[in-house]
Structure formats: C-alpha cells, structure tokens
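Here the complex is missing one protein chain, while the rest keep their positions.
To keep things simple, chains are lettered A, B, C, D and E as they appear, and every chain counts its residues starting from 1.
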Amino acid sequence: MSFLGGRGGNPAPSGGVNLEKVEMAVTELDTITDFFNRMVQSCHSKCISTRYAEDDLNKGESVCVDRCVAKFNDVQKKVGEKLQSRGAANAGGGSAFGSL
Amino acid sequence: MSFLGGRGGNPAPSGGVNLEKVEMAVTELDTITDFFNRMVQSCHSKCISTRYAEDDLNKGESVCVDRCVAKFNDVQKKVGEKLQSRGAANAGGGSAFGSL
Amino acid sequence: MSFLGGRGGNPAPSGGVNLEKVEMAVTELDTITDFFNRMVQSCHSKCISTRYAEDDLNKGESVCVDRCVAKFNDVQKKVGEKLQSRGAANAGGGSAFGSL
Amino acid sequence: MDFSNFNPAEQAHMTKIIEKKQMQDFLKMYSNIVEKCFNTCCNDFTTKALTSKEEACVTHCTEKFIKHSERVGARFSEMNAEVMNAQNQS
Amino acid sequence: MDFSNFNPAEQAHMTKIIEKKQMQDFLKMYSNIVEKCFNTCCNDFTTKALTSKEEACVTHCTEKFIKHSERVGARFSEMNAEVMNAQNQS
Partner (left out) sequence: MDFSNFNPAEQAHMTKIIEKKQMQDFLKMYSNIVEKCFNTCCNDFTTKALTSKEEACVTHCTEKFIKHSERVGARFSEMNAEVMNAQNQS
C-alpha cells in the first residue's frame, strides 16, 4: 500500500536521522490509520445489527465483515487508479489550495 | 476571508522568519481548508444524485452546486457576524476549556 | 477524568520544562476537548428541535440536555471500564497498528 | 485539569498551548455551526441568495447552538467539580 | 491569501508548508471519495468481489466527486477574487 511512492533514498550514512524520510513514513502511517478507521466505521454500519442483544458477532455478521473488508479495499484500489489516471497534479484543482 | 484579524506586524527586518506570523497564516490556511472541505461535502449531499449512472454533472446538478456554494458562503458570513456580535471572548463559554 | 494515568513525576527541579509531562497534559486536553465536542453534537441531535422558530432553548430541550450530559458521561464511564477490563494492551488488536 | 505539580515554567508553557487550542476550538465550533445550520436550514436551490425564511432559520439555529453548547459546558463543568471534590475528600 | 507582507524567507517557509498540506489534502480527498462511494455503491455482501454494477457505480461516483470538487473550487475561487477586488478598491 505504498501509494506515496518509493520511500526516498538510502539510510543516512552515519546513523543520523533523515527527517524527510521519517516525515514521509509518518504521513503514510496516518493515511493507513485513517483508511483503517473509515473501513471499521463503514463496515460496522453495513454489517452490525443495532439491536445489541448479545456480545458476539453472529455468523451472518462475521461473513459480512469479511466481504466488506475485501470490497472496501477493492474500492480503495479502483478510486486510486482513477485518481492516478487523472494525474495527481490535476486533481489538486478540486482542493482549497487551487482556490486561494 | 481574513477573519483571524490582521496578520500581525511587518516582515522581520533582516530576512529572518517571524514564527508567530507563519503560525497565524497556517491556522488561517487550515481554517479555509476545513471550510472548503465541509462546503464540498454539504453541497455534494444537497446537489449530487446518488444514482451514479454517468460521469458528468448534469445541468441541474451544476446549477445547484453554484447556488449551494453561494448560500454556504452566506451562511458562513451570517454565523460569523452572530458570533462576533456576541463577542469572541464570551463564546468561549461553550467550549471544553471553559469547563476545566 | 485523568484516564491517562497519573501525571508522571514531580516538577523539573530548577524551573526547566519537562517536555514529556507537557505532552501528556496536551494529549489529555485534546481527549477531553474531543469528548466534549462529541457530547455537544450528540446531545444536539437528541434534544434540539430542528424547526428553529425561536432563539432560546425551551423547557423540554433544557431538561433533555441536562439528562443527556449525565447519560453521555455514564456511557463514557461504562465503555472505559469495559476497555480497561479487557486490558488496554489487548485492545490495540483492533487498531491499524496491529495490522502493519 | 490539575496543574498543581507543574512548575512556573511548565505552567507558562501550558498557558500558551491552551490559548492556541482555545482559538482552534473556537474556529471548530464556528465551522460546526455553519455546517449544521446550513444542512438544516438550506434546502431550496432555486435561488442563489438566502431566502428570508432560510436567513431566520440560520439565525435561530446559531443562537440555539451556542446556548446549547453553553448549557452542556455548564453541566460538564459541574460534573468535573464533583469528581474533583470526591477525590480531595478521599 | 495575501502574503505580500512576508519576506522571502517567510515566503519560502510558507511554500514548503503549503506543499505538505496539499499532499495531505489530496490524501484526505482520496479517503473521502473511497468512503462516500463505498457507502453509496456497495450494499450487496453476498459476494466478496465487487459486482460489475458496483464497479460501474464506483467509477461514476469517483469521477463525479472530482468534477463536483473542481466546480466548488472554481466558484469558491471566484468569490475570493471578488472579495479581494472589493478590498483593494476601498
């Protein structure tokens, strides 16, 4: 899921910290976390009954969650391809920064 | 849209970076971005049909989006005036910080 | 509401700033703010009529808000106990970080 | 929150951070009100300007949201004071 | 925004910050599209793979969301230009 492109460059030679590389990794981490949290929320809405009469996921809910994760991931890929084919640069037009 | 008040002070004399000024600008940037993103979400809910049978905004959707942006902006002004007339200081009473 | 555990350690002896202690306090502050904001949003949905024909909370809305705050707080405690009894360490299994 | 075990330098540092967060918090409440009142009050997109009905709705909605936040804040603050008291007496 | 009272060092600093924020903003739009299009288009969990109907829906939804954002951005930018003009003439 390294959609931020290759992690730039080799390790800093003498054991120093390449701050730009670390910052890039943090952005990637935040993105994955955000993605995961949205997947949890979306699949909860799609699959988990709100009657809350028991503590366990029932069979139907469990199967639904498994498929939901697979589909959410497919949608993520599809949308990523679409955005890439339009050109990341171009897509900036729909952001606040294109408008200032 | 400089609702954060005048950007404090002149440039630092000898080419240094006035960190407080930069921080203020970043807060303003974040606020505008947040505002823009909420406008995109709200106008999407109000104007874009969820049938998704085609790739383009149709005539009705396009006109709706234009008016939606204008109205959202008007609401932003109205709310801002209301908050200002109440006094920014006072309004802090409804925040977590007034309660600690 | 110090659910982040005791604030570590004594003041730094000679008037320096113990950055770790400050960071902990900031995390606690952010958590309380987030909690407060969600309480405002949830109780607004539960209690405030969307007809908006007047400027004041009516009697029914006011009483509802008071009870809503008490219940929201109770739910926060219940959920906290549940999470604690499962072990904070364990609960990390449902986060993005357990999955990388 | 209890800053009694903070030294003066640490308290000064926290005060600056809290001031900045109050500003951000105020701006967030501002955006929340705009979003909520727009979504509730504006449903007619045959015009570009706010209708007088929409305008009145936005005004009431804003005023009520602030009063609601203040009331939640007051109750929240009472609850926290009770917890503090209970801790100090034990 | 108006950076005319920023010196070159401050402008260089802001440029770097803005570039980073553009990246984050792009990633946020990406997640928003995924969330919205998944929630709207996927309602059949009897299969693991996207059905062709769901796939077509996601494609249209993505394309429309981008065009929608661009249109909102264009209108927003016109409005800001008007405000700037009004300020400069007064």
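Methods note: a residue touches a chain if its C-beta (ideal position, glycine included) is under 8 Å from a C-beta of that chain, and two chains touch if they have at least 3 such contacts.
What you are looking at is a predicted structure, and each value in this text was computed from that prediction instead of being measured.
For chain A, the list of residues touching the undisplayed chain reads 1-2, 7, 10-12, 15-18, 21-22, 25-26, 28-30, 32-33, 36-37, 39-41, 43-44, 47-48, 50, 52-57, 61-62, 65-66, 69-70, 73. The omitted chain makes contact with chain C at the following residues, 27, 31, 34-35, 38, 42, 45-47, 63-64, 66-68, 70-72, 74-76, 78-80, 82-83, 86, 88, 91-100.
Please note the rule applied: only the chains that are shown with their structure count from here on.
The chain with its Cα centroid farthest from the Cα centroid of chain A is D.
Mean C-alpha positions place chain C and chain E at a centre distance of 30 Å. Inter-chain spacing, taken between the CA centroids of chain C and chain D, is 14 Å.
Looking at chain B, residues 29, 32-33, 35-37, 40, 47, 66, 70, 94-97, 99-100 sit in touch with two or more other chains. Contact with two or more other chains is made by residues 1, 18, 21, 25, 28, 41, 59, 63, 68-69, 72-73, 76, 80 of chain D.
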